[in-house]
Each structure stands twice: as C-alpha cells, then as structure tokens.
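These notes concern the structure reproduced below.
Excerpt of the complex: some chains, original placement.
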Amino acid sequence: MTDALLPLLVRERRRDRTRSALVCLVLSVAILAFAAAEILAGSADIALDDMIPAAFGQGEGLAAYVVFETRVPRALVALLSGALFGLAGHLYQRLVGNVLATPDILGISAGASAAATAVLTLGAVGIGVQVSAVVGAVGVAALVFLLSWHRGVSPYRLVLVGIGIGACASAVTTYLVTRADEMSVERALRWMIGSLSGADWAGVWVLLLTLAVGAVLLLFASRGLRTFALGDDLAAALGTRVSRLRFGSLLLGAGLAAVATSITGPIGFVALVAGPLAARLVRRTDAAVAAALVGAVIVVAADLIAQTAPFISPVPTGSITAVIGAPALIYLLVHGRRRS
Amino acid sequence: MTAVPPIAEDRSDGPHSDILRAEAIRVGYDTRVVIDGLDVGFPVGSITALVGPNASGKSTLLKALARLLPLQAGQVLLDGAALQTMSSRVIAQRLGVLPQSPLAPEGITVADLVSRGRHPHGRLLRRSGVDDLRVVADALVVTGTAELADRPVESLSGGQRQRVWIAMALAQQTSLLLLDEPTTYLDIAHQIEVLDLLADLRAAASKTIVMVLHDLEQAAAYADRLLVLSEGRLVAEGPPREVLTEQLVQDVFGLRSRIIPDPDTGTPLILPRGRHSSSPTPQEIP
Amino acid sequence: MPSDPALLPRAPLTLDDRLLTQVSTRGRRRVLGLLGLLALTAIGVVLSFALGARHIAPGVVVETLLGLRPADDYETLVIVTERMPRALLALLVGASLGCSGVIMQALTRNPLADPGVLGIELGAAFAVLLGILFFGVRGASSYFWWALAGSAVTACIVLAIARLARLAASATISLVIAGAALSAILGSLITLLIVRDTAVYAHYNYWSVGQLNGRAGVIDEIWPFALAGLLLAVPLGRPLNALALGDEVAEGLGLAVGRWQLFGAVTAVVLCAAATAAVGPVAFVGLLGAHTARLLVGGDHRWLLPYGALCGAVLLLLADVACRLIPGNGELQVAIATAVIGAPVFVALARGRKVVPA
Amino acid sequence: SCSTSAETEASGECGVFPYTLAHAFGSSAFEESPERIAVVTDVDLDIAIALGVEPVIYPGYELGAWQQEAFDERGLQLDSYDPADGIDFEAIAASKPDAILATSGWSLDEDYEKLSAIAPVIAYTTEDGLDAMTWADRTELAGCALGIPEKADAAIEGVGDAFAAAAAAHPEFAGKTITYAVIHPDQITYSSYQGSDVSFFTDLGFTLPEIAAEFTGDNAGLSKENIDKLEADVLVIGYPFGDEGLLTRSELESDPLFQSLDVVKRGAYGVIGDDVASPIAYPSPLGLPWALDAVAPVLATAAK
C-alpha cells in the first residue's frame, strides 16, 4: 500500500514544488521585466547605448545620473520595499491567523509613523527619522506583546491590544501633524501615500540589509510557523516554542515593515494583499517567498504605472498599488479553487 | 499490516524502567486546580489506558505529561530527565500527542496535515525529503486514509478526520504516544483497527502508549494497565482484569453494571444497566 | 437483570431554583449595566453642554437650559448653536457606529471588522470627492447625500463580490477580503483624483479627518437614517445570537441564515453610512464601542446591540468634550481624542478579559 | 543691501565669483555666475521671475494669478515638470541646469542629496531657515548666488515702495488694529499672531490687537466658541482653499456667533479669496505687490 501511495505523494510533492517554483519564477521574471521597463522608461531621453553602462555605474554625465542615481535605485527600492511589505504582512497573517491582521491593524505602522513624525517635528532629518521609525515600530510590537501577555498570548488578545495601542499611536501622529502647522500638502501626501520619488542608494542598501537579515530570521521562524496553524497546543506538541516564536515573529514583522515604511512611506495594501494572493497562487498557506515576490511585483509594477502611464503619471506609487493588487485578489477570490 | 508476534507480557514496575514519570504534580487552569499531588509512571513498551468519568482530569493529565500545561508543582521525567529542562524539539521527537479535539486550519489537505507531524524531525534548511514522505505515506496507509490524501480536511466525515489526526501523530514517529480518545468518531471496525495498530506498534517497535478511552471493554482488551482517574485522583491502577469490577464501575462512574468474561477471550465485558437497557421480552439472537 | 424503575438521580429542586435566580440576577446585572451606560451617556451630554473651549460658568449653562437668558447673549448662543447640536450629533453618530460595529463583527465573525469593513468609508469618501470635483458640491449637508449614496453602492458591490466568491472561500472571509480590496481600490482612485489639486485635497482632507466641529448642520439629514438604522437593529439580537453558532447550527435553530445576513448587513450599512456621511470616516469608534460592549456583557447580542450603541455614544461624547478642552484656543480632531480616551480603556478591558490561554 | 549674519559668515562676497554658499546642508560652490537655473518650489519661481531670470525648468503647479500675469506680460514659455510625485529629478537633470534655486521647499532635507548631484543647490542657509528667513532674505540670497545682487535689491525695494505708497494713500489704516484669520477646511486659524510675518499689514500702518499675543505658531487654532477673539478694529478673513471649508462665506456671515461680533456689526470686515490668501501666506517679491493691489480696496472698505 505504502509503495503505491509513496510515488503518488512524491509526485504530488513534486507537483507542489514545481508549481511553487514556477510561480516564483514567473513572479521573478515579471519583477525583472517591470524593473527593466522602469529603468528604460522615464521623462528624460537617454540613448540605449548610454543606458547599459550607466546602469552599472559606468557611464557619465546625464545618463549616469539619470540611470544610475535615479532609475536604478528607484527600481531597486520598489522591489525591495515591496518584498519587505509582502513578507511582513504574510508573517502577521500567519502569526495571528486572520487575513486582516497586518502590521497596520496591529498598530505597528502607527507606531512607526508616530515615532518618525515625533523626531521630524523635533527637526531631525535623514537616518535619524528612519531609525526612530524602526525603534517606534519594534517598541510598539513589544509593548503590544507584553500588554497582552497572560500565561501566553492568545492571538485574539494580541489583536485587541494591538488595535488599542495602534489607535493611540496614530492619534499621536495626527496630533503632531496638525500641530506642525505649516506641514505642506506635498509632504503630507508623500508621507501618507508612500512614494518612491526619494529613492537613493542609501535606501537600497538599508532595504537590502534588512531583507537579508529578515530572510535569515524568517528561515528560522518559518518551520515553526508551519505548525502555528494547527493551534497553539499542537504547535507546542510538535516542538515549537509558541510564545517565543510569536514574540520573535512579531518583532521581526514590525522591523521589516518599519524599515520599508521609513524609506518609502506607508505603501498601502501590499502587506494585506501579498499573503492571500501568494497563498492562492501557490495553493499553500506557508508561501513566504511567494508572498515577498508578490509584494515586489505589485510595487514595481505600480511604480512603473505611476511613472509612465498616460494621463495619470507621475503620481505617488502608493496610490497605484491597490489598483493592481485588489482586482487580482478579487479575481482569485472569485475563481480560486477552494484550496488555499 | 503484517502478522505480529504475541504480546510479551512484561510488566516490570521499577520506576527506573519508566520512560515517563509524573512526580507529585499539580496542574490545572487559571483558577482551577484539577490534579494535585499525583504520582504515576509509564514503563517502556506498555500500553496504559486512562479511564475515568468526564471531567475527571484525564485530558489535563495527558496535557501535563506532554508539558502542554505548565506544572504548578512537581515534575515530569522523560527518561529520567525533567521535561522542563529539555528543549521543545527534543521532547517532540520522543513524545507525540493527539489532543482531544484538534482543529485543522482551513483548506489544508490531508497529506499536508499529516506531513506536519514530521516537523520535529526537520532540519532548518533541509526540505522534507522522500524519507519523510515515506513515513507520511505509511501513516496514511495504516490509518486507512491513503485515498483521502488529496482531500481538504474540512470535507471529511468525522471518522475520516479523526484517523487523519491519528496519522499525524504516528508520522511524528515518537517512541511515546499520548492519545486523547483516539477512537472518538470511529466506527467499531476502525476503533478495533486503530487499537490493533497501536498494539502492533507496541509489539513491533516497542512504543509506549498512553491513551484515554471511554470504552472500558476496549481498555481492558488492549491495555496492559488501567489508570482510573476520578476527580483528579488516581483511584485504581493495575491490570484491567483486576481493576475492573462492578464495584469500581459503580463507585467511579456511578453506573450499575454487570461484568462477565468474554466467552472466547476472557476479557471482561461490561454490561451497563441503564434504566431502559433491559427489554421486557428477551429474544433469541439469530 | 430486571428493569429497575429507579429514576435518573433527580437533582434537588433547589438547584433548579438557584439556577433560575442565577440567570435572572445576571439579567439584573445587565440591566443595571445598561442603566449605568445610559447615565454615563446623560452625563456625557451634560458635560458636552457645560464644557468647551470657552469657559462658561455652570450657572450660565443652567440658566440657558432653563431659557432664562436673552437669546442674543454670546454665551447663550455658544451653548445653543454650538454645543447642543454637537452633543446630539455625537450621540447619534456614536450610537450608530457602535451598533453597526456589533453587527459587522457578528456577520463577519471577525473581531477585527469595523463597521467600515464593507468599503463603506472609502465608498463614501469617493462619492464625496466626485461630488466636490465634478458637481461642485459644497458643505457638510450636501456631502451627506453623496456619502450616503457612495457607501450604499460600495457595500452592494462588496456583497455581490462576496456572494460570487462563496464557492471558493468561506463566506465570512470573502466578505472581509472583498471589502478590503474594494476599499483599497477606491483609496487609490481618490489619491489619483486629489494628488494634483491641493484645494480639493484640502477639502477632501477636511471631510476625511472625521470631526464634529462645524458639522452640526447635518443633524437634519442624519437623524432619520440613524433612527431607522437603530430601529432596524432592534430585532437583530436573536438572529445574530444564532448566527454566532455557525451557519449550520443557526439553520437548525430555524434561522433563515441568508436572509438575516442580508438584513443585518443592510442595517449595519445604513447606520455606518449615515454616520460616515455625517462626520467622516470615524468607524474606529464602532470597533472600539463594539469591543468594549463585548468585554462588558459578553456574547449575547440582545444585550450587545444596546450596549454597543451606548458605548459608542459615550465614547464619542466624551471624546468630543475632551478635544474641546485641550489648552489653547483651538480644538482637537475628535478622532484623536477618541483614540486617546478609548484605547487605554479598551486595552485594559482586553487584558482583564478572562480568555483561556490558547 | 541687507545680508543676514548667517550668510556673511559662511559665504564668499556677494555677487563675486568663484562664490561659495554655505547653507543648511553643506555648501555649494559656483565657479562663475550660473546661467541655467532650475527652480523646485513655487516661491523660488516667483523669486526667479522677479529677478528677471527665466528658469530652465519649474514645478508645474497650477500658476497663481500673479504668476500667470507675469508669464503673460513677459511672454514666458518655460519647461515644467509634474510635481505630483515630488521632485522629478530626471527632468531636472535633463534640463542641464548650472544651479538649482531652492531657498524654500518643505522636503529639501530629503531631496538635497539627489539635487546636489545634478547641480549646486542654492538652499536656505540655516537649519531653521525655512521658517526663519523672510521673503527678502530669500531674494537676497538668490541675488548673491546668481550674481545679480543689484536686481535683488531693486526687487526688494520695489515691494517696499509699493507698500509705502499704499500706506500713504490710505492714512485711515494707520494705528488701527487688525486681525487676519483664515478658514481652513478643518479649523479657523488666527494667522496674524504676534511673531508671525505680519509685515503685509504692519507695513500698511496697521497694528496688532493685544489678543494677538495669546496665539503662537503652535497654537493658532481657534474654536468657533471663541470666535469673539477675532475682535479688532478691522477683521480680514481669508479663504486659502476657496470659498468652502469649515464655514463657507455665506455660512460664516449668517452665523449667529459671527454676527454678534462688534467688528461684524460695524461692517469693518473683509473677506479675501484663495488668489490672495496664498501670496500672503507665502510672500514673494512677485506675489506681494499683486496681493497688495487686490487686498488694499478690501482693507479700505473695512477700515472706513
């Protein structure tokens, strides 16, 4: 019997993996294509001959600036921040076991914004803002966890406390923003919607480093996360240290989301949509890589549209992400097989 | 399933040979202490049936033994080492648990669920290989759920689902199995099949099995030893035929019954005497 | 063994009676709680008459309420034209949102659902924006109708999508995802429309901040809807109770599940849409109100609905008073005060809740 | 000319090249006077035009009435970029500027790096330069860095003269107290608080009422309950975002609380629209004279 079943399972497994790999491959190709299109297109006309060397930092003059200093880092920031948002959302959704549970709803993004706004109004610039955003986010995550601790943390209580803390944090932000009386509309918009217009190499490196560290940490966490879906008892029975993992993942997700937010502003919807989309594409719930790639595709494609689409471009990227992600999600929702 | 050697009736009782021991444990929930000062040991290769009325603390004891509930006092020793000092992973490699009413995540397939039982054996970077799949396939086959491998768990009948959970516990390949009412939802044939399977496992792989059962006849037929729990205390312990008496059933369960030996095997048959269980005109059974 | 006529050990009658008293004292406690909330609401209303950015002596407030002061007195004018309509508005909006929050959470079986979950807020916002941009709509009262229409249309679309999606996923998840997705799309469209027009942006922003300030005029528009919605919610307690047990059990208990789900959704939409149309997207009040109610009375929707409404009303009333009391000459947006007042209470309640560690 | 102290301590001699400008984000060096100027804010566009410089590129916000007028007058056909997603660095780089004029700009702290990689940036000089510098300071700064200090002086003087003339034409302004408040979409703001740039009114001879000291930049919001704090000899209400918001003009004028103000009963108030509210809020050598022409009659009616 086993001998009959095993090949079947192996085939099944192979099919699943092939499917995952295929989906990831297609997503990667899409990312590369969109990124390439982004680098090729833009308001300045650059000859293709100048473009190639410039893209690798070899050219000089206008081409070098436009391609190497503007378009390449922008494409990279889009890609990386999308991946981070996707990962963070995916992580939280699995952590709490609720599709609505993103870093936004758990108050993490609000914490990042509050901290960032606070130092902004104190006059800090650049890296100080980013660091404080991350500190704010991780701090809120830790606070939420501790406040919901009562012989372990039930996801439900975690979420309730997160909502409460998040509400406080966003009240702080709103207050600070309205106090900072002369905040320009332009800047407020950029802060609220999320834009890649400020993308530069420093941002790329920060994101890359975060993604690398995050990926490694996630690797450690992901096996344990697989058991989370079975409920805390069974997860523990299978050797997962439930509370520790929950705390760690909470902080990790907060960190990932905060770093991305501090560089691009809160690019909406990616964190919410990447996980469910990826799960429906690869037909499994534990699709971290796919979630990251879906996040990246969405942001890169959105940025391409934001920069080049007729009639509307240029607009902040955050205003386009949902236009891409949401219909895809609805489509999969309506047509997806009932096997997530 | 292949023919198995007859069960060796080895009941060495020294605490040293106990693979799992609870010593003076106190466990309970937030406000409620369920078990206080319980000592009990489980010898290697034994099948122990935990019986007792509802709410007597059977599931609580099982959870405490698997360190799913924090001990308020006392300790549980796995192979002589305190559970608290061991890593979750090491415990999970040696001790498998089937909770009383586990919930499957939405959309998960049978094969996927069962393969999660392999979790404690995974290495960080290694994806589960063919070996793991072989174990999963084995577990599916012996529990009779092989044809269901592709089905979403939520679309199964109650008994099918229960067997899938048993398969998951088996896939964990631990030498110690703690099963909370493994036969729930199963039809009689599958109940016997599962119990036979457990007996096989004990015989072939010398697994130690602790299970909660409500069916006293099955407990008597399959367990080496019965632990009778009542209101959190151990009220009887020993070989089924010695422990199971009409008096005990009356005292512990409050059930009038008659106990007769199985005409073929001699295991006790417990005939409950409910108010309606008698028929005015006994009839011949065809 | 002959049949034994002995009976099931019959529990002594006293147990039965104790149970009855137990159950009825719990009922009494709930009634007391409800009265307490009503009292709090009344206090909130009084506070909202008496306190504000301007210090007005309590005597003046009392005299004004008794009609003893000249109608053109400045402080009397402040109380009559500013504070009274605002208190009424806070009451209506808070109650609507709290009630609609309870319904939405029950329908979606998701504790994270706020009344805006069906895309109501963004639908309203989008419609208001279209009104501003293309039809020259100006002023809170005209925004109201646009917002109402917008949220109704959006909610219908979301319900339709969720219905289509039912085969592919569970009904409640579909509802939540469809709502989130549509909201996101509308949010994007809104951004695209306002990103180049700072004036429209400013006005949209004004609408979307969510405040009671300067919106007293919409009372005339909102009250019929709020009242109708609250009335529609009255019979919902029992059906929602049954729904909470799952579709199958609910059906077994004789509930026409689909029909009541629709009815509940319509009620929640009417309530939330009216509130949103009146003061902007402050559905968070509904989330807080519903949870606070749940933490206070537990899961019985017959109690949850009135508790939720009152919690929402109290929250919004107190928040509105608080945001007038900040030092300085100006006021705070009510959304800020809502969070600052509501969230700690909320966190404390959530912590104190006797959840069995999972 | 009136150099600020911050400027003189850190930069070379005004209008003499090579010239090094020390500013809030470092310093910018100019070998010779820059020819091709890119501007990245509205105020800088005004300054450039007031100094007779035709920028090679400017942010394409909808032009204010005063800007449109200047463009029409001079027949300007300038390139612009779409600022909806912030500064379009690519377009600016492609316009090959010698210098980037950015004496204002809210997001300059974030954008400076990328701008300075294109061309030297004429940025505001101190950390708080964004708030601390007056329009005259900015004009001055631009004049020095662009090598046309004399034009800057002339522009500043021109504005001064216009105000002096208006003050002379309206002696009734002198000594009257004035309150300037704007109706934002979400609140009423007391704009003419003590310490803000109220030169637009004081240069015409108005003074501030005592109550103006109660408000500060951090605390300029005004609850409608306290609308009586707007009392003064003359009241000006601005609608920076058009005739709508918390109270539209008609709502305001029919509001019983507003009507109960003395200044309103006397009819000593005027309302100005978004066309002028904006150059008053963001003064520039180009916008001020235009705003003055538009506001003076309103003030005259109110101060009668």
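Think of it as A, B, C and D in the order they're written, each chain with its own count starting at 1.
Convention: contacts are C-beta pairs under 8 Å (C-beta built on N, C-alpha and C of every residue); 3 or more make two chains touch, one makes a residue touch a chain.
Quick caveat, the model's predicted, so the values are computed rather than measured.
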item	value
Subunit stoichiometry in the structure file as a whole	A x1, B x2, C x1, D x1
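Heads up, the rule we're going with is that only the chains that are shown with their structure count from here on.
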item	value
Centre-of-Cα separation between chain C and chain B, whole angstrom	49
Distance from chain D to chain A - Cα centre to Cα centre, in angstrom	40
Where chain D touches two or more other chains, by residue	82, 84-85, 220
Chain B: positions in contact with at least two other chains	30, 106
Chain D partner contacts - residues on chain A that touch it in the complex	42-45, 62, 65-66, 69-71, 123, 125-126, 179, 181-184, 186-187, 190, 195, 197-198, 200, 202, 306-307, 313-317
Parts of chain C lying in touch with chain D, wherever the complex brings them together	52-54, 72, 74, 77-78, 81-83, 138-139, 195-196, 198-199, 202-203, 205-207, 209, 211, 213-214, 324, 328-331, 333
Chain B-touching residues of chain A, taken from the complex the two chains share	1-2, 4-6, 8-10, 12-13, 97, 151, 219-220, 223, 226-227, 229-231, 233-234, 236-241, 284-285, 338-340
